[in-house]
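A single protein chain has been omitted; all remaining protein chains appear in their positions.
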Amino acid sequence: MEKLLLLWQSTGLANFTWGQALMIGVGGLLIYLAIAKKFEPLLLLPIGFGAILCNTPVAGIGGPDGMVGMIYHVGIETGIFPLLIFMGVGALTDFGALIARPSTLLLGAAAQFGIFATLLGALTLNLIPGFDFSMADAASIAIIGGADGPTAIFLASRLSPDLLGAIAVAAYSYMALVPLIQPPIMRALTSESERQIKMEQLRHVSKLERILFPFAVLVLCVTLLPSAAPLMGMLMFGNLLRESGVVDRLSRAAQNEIINVVTIMLGLAVGSKLSAEMFLNVQTLGILLLGALAFCIGTATGVIMGKVMCKVTGGKVNPLIGAAGVSAVPMAARVVNKVGLESDHHNFLLMHAMGPNVAGVIGSAVAAGILLALVGGG
Amino acid sequence: MEKLLLLWQSTGLANFTWGQALMIGVGGLLIYLAIAKKFEPLLLLPIGFGAILCNTPVAGIGGPDGMVGMIYHVGIETGIFPLLIFMGVGALTDFGALIARPSTLLLGAAAQFGIFATLLGALTLNLIPGFDFSMADAASIAIIGGADGPTAIFLASRLSPDLLGAIAVAAYSYMALVPLIQPPIMRALTSESERQIKMEQLRHVSKLERILFPFAVLVLCVTLLPSAAPLMGMLMFGNLLRESGVVDRLSRAAQNEIINVVTIMLGLAVGSKLSAEMFLNVQTLGILLLGALAFCIGTATGVIMGKVMCKVTGGKVNPLIGAAGVSAVPMAARVVNKVGLESDHHNFLLMHAMGPNVAGVIGSAVAAGILLALVGGG
Amino acid sequence: MEKLLLLWQSTGLANFTWGQALMIGVGGLLIYLAIAKKFEPLLLLPIGFGAILCNTPVAGIGGPDGMVGMIYHVGIETGIFPLLIFMGVGALTDFGALIARPSTLLLGAAAQFGIFATLLGALTLNLIPGFDFSMADAASIAIIGGADGPTAIFLASRLSPDLLGAIAVAAYSYMALVPLIQPPIMRALTSESERQIKMEQLRHVSKLERILFPFAVLVLCVTLLPSAAPLMGMLMFGNLLRESGVVDRLSRAAQNEIINVVTIMLGLAVGSKLSAEMFLNVQTLGILLLGALAFCIGTATGVIMGKVMCKVTGGKVNPLIGAAGVSAVPMAARVVNKVGLESDHHNFLLMHAMGPNVAGVIGSAVAAGILLALVGGG
Amino acid sequence: MSFSELFLEGLQLMGVGMTIVVAFLILLIGVLRLVAAAVRRWAPEETAPEARPAFPQGAGAVTDRRLTAAITAAVVQYRKRRRT
Amino acid sequence: MSFSELFLEGLQLMGVGMTIVVAFLILLIGVLRLVAAAVRRWAPEETAPEARPAFPQGAGAVTDRRLTAAITAAVVQYRKRRRT
Partner (left out) sequence: MSFSELFLEGLQLMGVGMTIVVAFLILLIGVLRLVAAAVRRWAPEETAPEARPAFPQGAGAVTDRRLTAAITAAVVQYRKRRRT
């Protein structure tokens, strides 16, 4: 009987807290969204599963001696996992459209206003009782507006590890929701005739330019904004592996083995931050709200900058492509294409939107570097 | 001359102990069995090589500063390697036959009696002078009867790391010997007419059921037996990656890159536990004896449960498939098929045996959880 | 304004030292050589990029909390990365030509004289003010003559981590320069008629001999030179994975996933040792000089031993193949083939040069073991 | 601990252990049957959507054929240009 | 820190931050245009050498056709022997 009692005391039922049960439900919801709704399944499925495992009572899987806790310690506390994923993203990304038309970097810059506006928004929430976001918290939340998973996880793990779970979930959820969030804003801010603008074909980009591109970005980053060097460096390292043409083996490893394996580990580890005390509170609601705000503002400022460029160039730029400046590669570019087709069945904007789209990745890495320099070290 | 003396003192010859030389021979034997006899080569070849490297005098490859010692520290002491392999096994396993006929779980349960009977057997050996197995040792030895490599390594690394080498060798060796061990027992316990029973074809299993299966297992495990949650969780995570259909990249990574790389590392690391003082003693003989016993008893109780189910269902179940309940996937199921064919050349039992076969994997993970809860924490 | 000042103080421009700027240039030069001149791009591209990242001011990427610094700590300080690469090299190498004609091991032995001569050379440099190489430093520099990247990195990380950057750069650069360095020496030391010698076709090597080969090497290494056991053990483990024919999954993992991923990490980590204080000094010039010397001497002694063997066998050995004994697989063997073709358009020496070529890998692992035993432990 | 104590504890462990293993798997049989019944009732033979997203962002809700055609066209066109 | 202080700091951060982001990316536009101009001027439409080295040593400077032919011949011959 003693054994049976011991066993009962070791069951989940005898040890469950309400919070754990709820968080297991949250994990299940994330997996449901991943599978049934195709919400960023590569990340949300492991995150959801990690949440279930780490909220299992007694087992301590997310604790310092548990498997997922150790993975978190090794891969996320150190920042290595998001950086390796960024290397893979660099190896997977074709910056050709951006090199062909560098001016689209302006769109990628404008869309980052969503980040800084959200920072103010997070600070403003402190006026409501129950919210107490520090500057570091506000910066971590704001980066959701960057629409870039690894960047958000990297910054949040540095500035506000406690909020990491909610921030990662918000970032990936809103990226999945880009096809719902962006179109109304895009339509509201542009006229039918603007949306019908056809753009010139992109010029050819030579192999040499592709190889020099990572160095151009890197030199600026190293000299002016070294705090962005880890993120930007790994992104450009991956891209150089891809474009150099002499290290195909390594490029393939970065695009496949490394990014796949790290994604599994990163997802599980992020899930360990989905604990009841850190997630089931009013702050998470605030983060979800602010995240949506960030995407909306970023989309709007991107489109507005598109309109400015349209004016300045005498109608050569379709303002819709500004919406792709939030990044969320390649989803936002596809949304631009789709909204454009609604106004003109023969106007394929996809390639033109890829420029601002990848510019947005660089833009939010720059923004992350600034926030690290001014908030992290400050 | 001083240099030459220094060099001589650093040779293996000047430093060999008998034990090390013998263990190098044991390593060579394992590799021989792996290559010439195809005894689980994926594990036994690296284990054998690890044993040779770690018994090299002076070099200290298995020590705290040696390569293999560090791999052991990082991957096995933490339990991470067997868990990652279990994730891969989950991603490689088709649970369809079990979902189609859940009653075969009873066969998987019955075969676990081999584990608990062996536990008693290990304790009984203490009556013989020279044996001094603690309860934790007995539990680690007993899990050999689970016929599941990663489960055995996981449990032994938690309860009795000193016995890990012998236990892993015994577990994989007997799994390789399943085609020799099981048939006589199966024939002895069944009649010719029983062996000729044809079973109904399995029903179709929908994609949704396959996706829900990991959650069904997980919910029970989390609520009732959290100590089995790491093993079962990773097994079911791997299976969900496979069945969800939305994360093929990750599923492939779990089935290939991760399991292959980890198998190399795990094998070498387990080999480091094959040292003379830990392996060349009477306890190892006991472990080998008990391991054989465990397989025999598990096979027998599985078949007996098969006979019971045959009776209860009025002859719809061929008792032979009970033998597959020990797991040793997919070898035991193939053995069932082969023995069945001896009695009826047209009776293919393979698919029917896959149900109890994968049920045995779940069964021994449950048993491992119980042993961890009652012996490990106790 | 305060924020702006803070930001300015965090820029690279405000913090650059001359040394860092120069080392970033060195990194760029390495990448240029890798891409434009195809100088061992798989290693020199990541090394060059690592140098750029780790010389970024403020960011501390190569420091104890930076990504690359942590990778160095985990992978190179422990020796694990070069050993894993050696395992991959073993899995990629066909030792058939060596097994068919074991006498070519003599050529691989003779070429190692480059190593020991360079050791004396390094010590002699101490006569010049500004040089102060310890015996450990001299040994690390000398191993460049082994013409084997992983061996050089392994030994240098054990004996003189401070010189690791310069040594790795020298080793890989000279390997890339083998087609320029070797031919003049080969032509100077041989007569036209010697270069025209045609060699007998290699005998067939059975699968069993291929499987026994790793054990033959291993047994000698374990009994006589255990300090070479980590390097030789992993090389032979990889080769056994390849030749055993029963673990194709693991062999492919060693040849692809593991070696590719580790190469990326190793390259970046070695780059972190390219700091101004460690690289921009007269010692580096000495290392580059000595490295060239090592390759020249190794080539010469290899060819001379080839001449001896030619004499002894009555003209059955083309002395040119001795040059392949420095290893630098498969470049040196190709150079032999090319020089041979200059004298006789129909004399393909490639396969005959593969024997000494892979013998050179074994030879320098033996030399590394000796240096570790006599200098490292001494 | 004396041998008899240890053996008794082992016996107890055997009893409790086998009971739990069997109970757990019988429960699982029940749950699987429930799931099967539920699926048969509420979601009989769904046709799987078969969408396999590329990395790093999913295929998303955007799946109308026109888009796919457009993307393909754009990519083909762009590649053609790039090669010239 | 009081709310107004914090908010003011946030405002400052916003101003500085957006300025830097825009400035950085405008600089990058300039650099990319310079690079494009330089490439157009000094290296117009290079034909890529397309050499992809095997592991672990690169194909090196040795690229004359005869060698490639020789290697192929030798390998074919050797394989033939080995198979027999």
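For the reader, a short list of remarks on this structure follows.
Just so it is clear, A, B, C, D and E label the chains in written order, and each chain counts residues from 1 on its own.
Everything that follows uses one rule, which is that a residue touches a chain if its C-beta (ideal position, glycine included) is under 8 Å from a C-beta of that chain, and two chains touch if they have at least 3 such contacts.
Remember, predicted model here, so these are calculated numbers, not experimental data.
In the full assembly, the chain not pictured is in contact with B, C, by the touch criterion defined above. Touch with the chain omitted from the figure is made, among C:94, C:209 or C:344, by C:209. Touch with the chain that is not drawn comes from one residue among B:101, B:158, B:242 or B:334, which is B:334.
Only one of the listed residues, C:117, C:163 or C:229, touches the absent chain: C:117. Touching the missing chain, out of C:84, C:99, C:155 or C:168, is residue C:99.
Note that of C:202, C:246 or C:317, the residue touching the chain absent from this view is C:246. From the set C:54, C:109, C:155 or C:197, the residue in touch with the chain omitted from the display is C:109, counting the whole complex. Although one chain is not displayed, its contacts with chain C can still be listed: residues 99, 102-103, 105-106, 108-110, 112-113, 115-117, 119-120, 123-124, 126-127, 135, 138-139, 206-209, 212-213, 216-217, 219-220, 224-225, 245-246, 248-249, 359, 362-363, 366-367, 370-371, 374-375. Listed here are the chain B residues that touch the chain not shown: 3-4, 7, 37-42, 85, 88-89, 92, 96, 149, 175-176, 178-180, 201-202, 204-205, 259, 328-331, 334-335, 337-338, 341, 345, 348, 350-351.
Methods note: only the chains that are shown with their structure count from here on.
Least step count on the touch graph, chain A to chain D: 1. Simply put, chain D must spin 120° to overlay its Cα atoms on chain E, rounded in steps of 5. Once the centre of each chain is set as its mean CA position, chain B and chain D turn out to be 23 Å apart. Averaging C-alpha coordinates per chain places the centre of chain A 41 Å away from that of chain B. For the pair chain B and chain E, the distance between C-alpha centroids works out to 47 Å. Multi-chain contact residues of chain E (touching two or more other chains): 13, 16, 20, 51, 53, 55, 58. Each of residues 224-225, 245-246, 249, 257, 370, 374 in chain B touches at least two other chains.
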